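Here's the structure, in structure tokens; my notes come after.
A protein chain is absent from this complex, but the other protein chains hold their places.
Take a look at subunit A:
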Amino acid sequence: MNIKQYIDSLFSSYEETDSLADFKEELESNLNARINSLRKKGLNEQAAFDKAITELGDVSTLADELSLKKRQEVFSDMYMKTRHYMSTWRIVLYVLCGAVFGFGVIVSVLSGFFSGDVNAPLGSLLIFGGIPILGFLFLGLTQETAVHEAMSWKRALLYVVAGGVFLFGVIAFLITYFEDNAGLPIAIATLIPFILPSLAFGVFLVLTEKDRSKPWVIRQRKEYMERSQKRFGDPVQQERFGLFSGALWIAAIAAFILLTILFGIKFSWLAIVVALIGQMIVLAMFTKSR
């Protein structure tokens, strides 16, 4: 193991900061000088390395100072502090949604047992399962967290509408398929009025979403970008790679649905395979031209 690798391994669990990088360089040149002087005294390479390492001592306290936080702690900071943003009425609503959801599951299972058909449990699931899920969606989106600002309630409501229509579409599909025994093609046809538009609307909402990250997250992301830019070169290329891949998969999913309607599931899976191959080609193209 060379000195640089050794030093990197010492600090591998720490967030790289400017002052830490600075310290690592200082450490490296000093260790090198020490090893050279020990070798001049007649120690072999390994013995000199081992002695220098022993003389170094424990670096963890220093690293704690220089790096501010271990990576782990950064993560816990980002994700564990949600409770600071939790008001009482929100907690009540979360619990209420959970309770209604549990109630819905029990009712639908029971009604399934007693009535013996699929319609009754699906119906109760649509109401008692769907509503709390949409409730969770609304609460989740309007929830301020350590990393995100809250979404405005109007926009969250649009998501809820899209989600509601989508859920209704799923249930309609299941009912058409199981209850009416109408066969897969007709069941899939029910995707068109509900699932497809709600999906499209949902995608539209997601794509027009503005960044709600908190300032410190944006700052950290920028730092990360700058560092990865140094390592990987052109960020524009990476962005274009992402756009290409996105377009490829949207086309693939559209083709999948269309082929399922026209020719059945027997052939439509090929669309996914083609997309996978396309994805690999795109990746190969971008890594080559980088």
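Everything that follows uses one rule, which is that a residue touches a chain if its C-beta (ideal position, glycine included) is under 8 Å from a C-beta of that chain, and two chains touch if they have at least 3 such contacts; residues count from 1.
Here is the rule we go by: contacts and distances are computed from a predicted model.
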Which of "FAD-dependent oxidoreductase", "PadR family transcriptional regulator", "Peptide/nickel transport system ATP-binding protein" or "Alpha-E domain-containing protein" matches, in UniProt, the chain that is not displayed: "PadR family transcriptional regulator"
Per the touch definition above, residue among A:56, A:118, A:182 or A:217 touching the missing chain: A:56
Footprint left on subunit A by the chain that the document does not show: 22-23, 25-30, 32-34, 37, 55-59, 61-62, 65-66
